[in-house]
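Once you've had a glance at the structure underneath, I'll fire off some questions.
Every protein chain of the complex appears in place save one, which is left out.
For chain A:
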Amino acid sequence: MTAPSPNKIVGEPVDRIDGQLKVTGGAHYPSDVGYPDMAHAVLVQSTIASGTIRAIDTADALAAPGVFAVITHENVPELVHEVMTPFGPSPRFPLKDNRIVHHGQHVAVVVAETLEEARAASRLVRVEYDETAAILDIDDPRAQVTTNPYEMDVERGDVEKALASADIVYDERFHTAPVTNNPLGPFAAVARWDDGRLLIHSSTQWPVMERHVLAGIFSLDESAVQVLVPYLGGGFGAGLRTWPHTVLTALAARILDRPVKLVVPRPQMFTSVGHRPETVQHLRIGATSDGRLVAIDHEGTSTTGAEESNLEPITVVTREAYDCPNLATHDRLVALNIPNPGAMRAPGHAEGSFALESAMDELSHRLGIDPLELRLRNFAEVNPQTRLPWSSNALRECYRVGAERFGWHHRNAEPGSLRDGEWLIGHGMAAVSYSWWATPCRATLSLGRDGGARLRAAATDIGTGTYTIAAQIVAELLGLEVDQVHVEIGDSALPLAPPSGGSGLAVAFGGAIEDAAAHLVRAFLDLVRDDDRSPLRGRDPDEVIATNGRLQLSDDPGVGESYTAILERHGKDELSAEGETDPTPKAEGMTMSPAGAFAAQFAEVRVHEELGLLKVTRLVAAVDAGRVLNEKTARSQVAGGMVMAIGMTQFEETAFDPATGRITNATFGDYLIPVSADIPDLDVVFVGEPDRYNPMGIKGIGEVGITCAPAAIANAVYHATGKRIRSLPITIEELL
């Protein structure tokens, strides 16, 4: 280890280093890629939810101007259909046979010289179906149900016994609507084959995983596949799977032996790249009259596609939320004839914490205890499941600072007690912890004659700020300016990295960069180990610090020399070092519980007494994010989660027609995401200390912003109106 860095760059609100490219239109997203002889592909999707294709007539489409090929289940070449990933098998390949398992399933891909020609010809593909009864309702008894699907169910103590002896038993059900990620950038793939090698520009949050899946499907060595995604127009989890449109684009390019581009049109974004599934939940909580939780039983059921898997751990959030001795959590998965869901920002947790934190609020009102006080009385000093001390936990400070900024303690707790004319005003709060998940990460760091550093890894920046925080970490550890660091990511050929997802990339990437920087400093010292002309001759890393582009003795700053002087004297263009980290908590031998981010959010709403209009007028989030890497981008990321939470709470619902399974609102005109006028000023404040588990002290913050806002808003609605809404989104009808 090098001595502690004297440079203060990490944490500073540095402007995004990719900002100039993004404000000038110079950042290239997968849908921006073009090749001179590139063909365009358009998907044809099923108009039934369940059944088989009796006949598919492509003659007219093939005869249309400019059309090169129409690929259907009848002429698709043999491929491998299932490749295992950390999120389960790759999604069902829709052309593997003539069966239809959901409305909007791809049944053909039309490839033509121009986009206009491909689109026109796609309307000429005629499909005849033999329709069978679709299973579309989460309560349909015919639906296949999987219990404990993720093997994450937990039981501790004796829940039934504790409920029987509790002073008060809370027992309610919750519902959350399916919602759709809808990153603003439509997912796209541009594929080209060269001598048996596949190069694909693709909307993915995980290039290394995409490479693995595509190599598996096309029976290639992983080294024969390269996935590029320097910029991605958002993902919010949609980019964690390799979806069939990507496979079909690569396939079309192979068949035609020319580059092929496919951009998923907005309506097809609802059926092609996942969504947050519908959930129903049942919560039972037992408490003493002075507000001590004695039992929690949380059951969560979510929907998935027929013949699909999905990871939607709804009740996981509950097991570590409070110090409660008796607890049971169970998840269930119901397979329906719907498009395959997938991860969407805080999958499971966003829905589960809505139920748990609404229930805590309701319990506090029944007990006559302030909602914040009830939470403090049940604060988990240690991880309540493992009984290990947290690696960090500033949740109490989140409560205190958030309450102060919001003015929580000045409120009249009585529902319906605040008003401004016809507007009823309410205050609500909720809290959560969101632990991170990451896979091993590597990074290569080099430093050259120009004094600049180059960092390389197959990580991605989906808008989170990865480019910028990585440059800041390198600059701080090597003693450089941020603009001397060149960050190369978004390429599967670079050293392997985890996804932008699970709030884990910063944790893993930060660790790998730290390791690489330590190795690089050691490499410089090794180079001058026997160098008579070097003032650093024979010195060890723990004796030196890196600052101002040089290495110097920590106890005698005048003794040292610049990286460039060392390189020049030794006739080297650059020195390079590898770093790696495996942040995965070990199954045994842990002495602490690796903590994720903690947050408390406080909401103020206005509800119009006559019209039922709901407006969120204030939202305050106090977040224990461990070591904040960039105060500007971190605040933006948390605020972005809060905006998405407002959407989930007030507007968003993917509406499936109950008769046909067709999504009836698959446009931005009908599926409402928040617009500027819906969003108040958002107050995000960071509290806490660097985490002890991770070498850099980092905890991910990609998802914590969305996890407690829905309950905070719903609790504020209750305080305003006296109406307890246990389903999302909260609609006008419910408030009239």
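Here is the rule we use: contacts are C-beta pairs under 8 Å (C-beta built on N, C-alpha and C of every residue); 3 or more make two chains touch, one makes a residue touch a chain; residues count from 1.
As a convention for this text, contacts and distances are computed from a predicted model.
Colleague: Could you check which of "Peptidase C69", "(2Fe-2S)-binding protein", "YdbS-like PH domain-containing protein" or "Amino acid/amide ABC transporter membrane protein 1, HAAT family" matches the UniProt name for the chain that's left out?
Modeller: For the chain missing from the view, the UniProt record says "(2Fe-2S)-binding protein".
Colleague: Identify the residue among A:10, A:112, A:374 or A:453 that touches the chain left out of the display.
Modeller: Of the listed residues, the one touching the omitted chain is A:112.
Colleague: Which residue among A:263, A:293 or A:575 touches the omitted chain?
Modeller: Only one listed residue reaches the unshown chain, and that is A:263.
Colleague: Pick from A:51, A:94, A:178 or A:233: which residue touches the chain that isn't shown?
Modeller: A:233
Colleague: Of the residues A:51, A:149 or A:185, which one touches the chain left out of the display?
Modeller: A:185
Colleague: Considering the whole complex rather than only what is displayed, give the residues of chain A touching the chain that is not shown.
Modeller: Spelled out for chain A, the touching residues are 15-16, 18-29, 31-32, 34, 65-68, 112-117, 120, 182-186, 231-234, 236, 263, 265-266, 462-465, 632-633, 635-637, 639-644, 667-669, 673-677, 679, 681-682.
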